[in-house]
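Take a look at chain A:
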Amino acid sequence: MLDTGIKVLFEGNNITRLLDGLWVTTRIALISVILSVFFGTIIGIGWSSRFRIIHVFARFYLEIMRIMPILVLLFLFYFGLTRIAHINLNAEMASIIVFTLWGTAEMSDLVRGALTSLPKHQKESGLALGLKSFDIYFYILVPQAIRRLLPATINLTTRIIKSTSLVVLIGVVELLKVGQQIIETASLLRNQTAAFWVYAVIFLLYFIICYPISQLSFHLEKKWQS
Partner candidate 1 sequence: MHPTDEIILSLDKINKSYDDRIVLHEISLDVKKGEVVVVIGPSGCGKSTLLRCINGLEPIQNGRIRLNDQTITDVGTDWTKVRQHIGMVFQSYDLFPHMTVIENILLGPIKAQKRSKKEVEAQAELLLERVGLLDRKTAYPRQLSGGQKQRVAIIRALCMNPDIMLFDEVTASLDPEMVREVLDVMLQLAKSGMTMIIVTHEMAFAKAVADRVLFMDNGYIVESGKPEEFFNAPQTQRAKKFLNQFKFSENREDEA
Partner candidate 2 sequence: MTLFLSVSNQMDLINEGTILIGMDYLFFAKYAPLYYEGALLALNIAAISVILSIMVGLCCACIHYYKVPLLKPSVSIYIELSRNTPLLVQLFFLYFGLPKMGIRFESESCAIIALTFLGGSYMSEAFRSGLESIGKLQLESGLSIGLNKIQLMRYVVLPQAFAIALPAIGANIIFLIKETSMLSVVALEDPMFVAKDLIGMNSDTKEALLLLVVTYIVMILPLSLILTFIEKKVRHAGYGH
């Protein structure tokens, strides 16, 4: 029983199909992370400024994104945009929009946190040295902020990667979907235990991707903690 089940993984091009599925997942995650870091940084910098209106808007936006489960957001955007607004949009695009909106919210909070947590005397000692505020920003504040930000940003990346597994539920053909397809074919061929092995492999694939990233985040955080 054990060897017939596990055989499914090595039949035909099943391994390549799974890896293709994995690539769809990581592609969505990568694009979303890059966009999130970009927009999140802009909003975060605005948020740490003095403009009250940005505070209110950013907090409201963040709260909405934190209250709604990602899956609900995926449904809202995919079905909302295609069925109600009749915008022609594929599920992968909808996923990228949702992960970007969510990632941007989280990222902006991280950026704001990093900027506002910098001690005031850092800025003051910069001024005391006669530096211009531009120099203070780029030589003193930004490098310190990045040290605080990078571990958390990497951590956010693993959260986004893990969440991309949800896109199967709005019909994106990614890792889990490919897995399902392989299991279906296998069960036609009376391979009963295929599901166990395929889902175990998918479980491990996610682990293999996320584990090194979260270790990196952990070590950076430890290293820069002072």
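Here is how the candidates were picked: all candidates are chains of the complex that A comes from, given by their letters.
Everything that follows uses one rule, which is that a contact is a pair of C-beta atoms (placed from the backbone, for glycine too) under 8 Å apart; a residue touches a chain by one contact, two chains touch by 3 or more; residues count from 1.
Bear in mind that the values here come from a model prediction, so they are computed numbers and not experimental data.
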item: Options 1 or 2 - which one, within this complex, touches chain A; value: 2
item: Touch list for chain A against partner candidate 2, complex; value: 5, 60-61, 63-64, 66-72, 75-77, 79-81, 83-87, 101, 158, 162-163, 165-166, 168-169, 176, 179, 183, 192-200, 202-203, 206-207, 210-211, 214
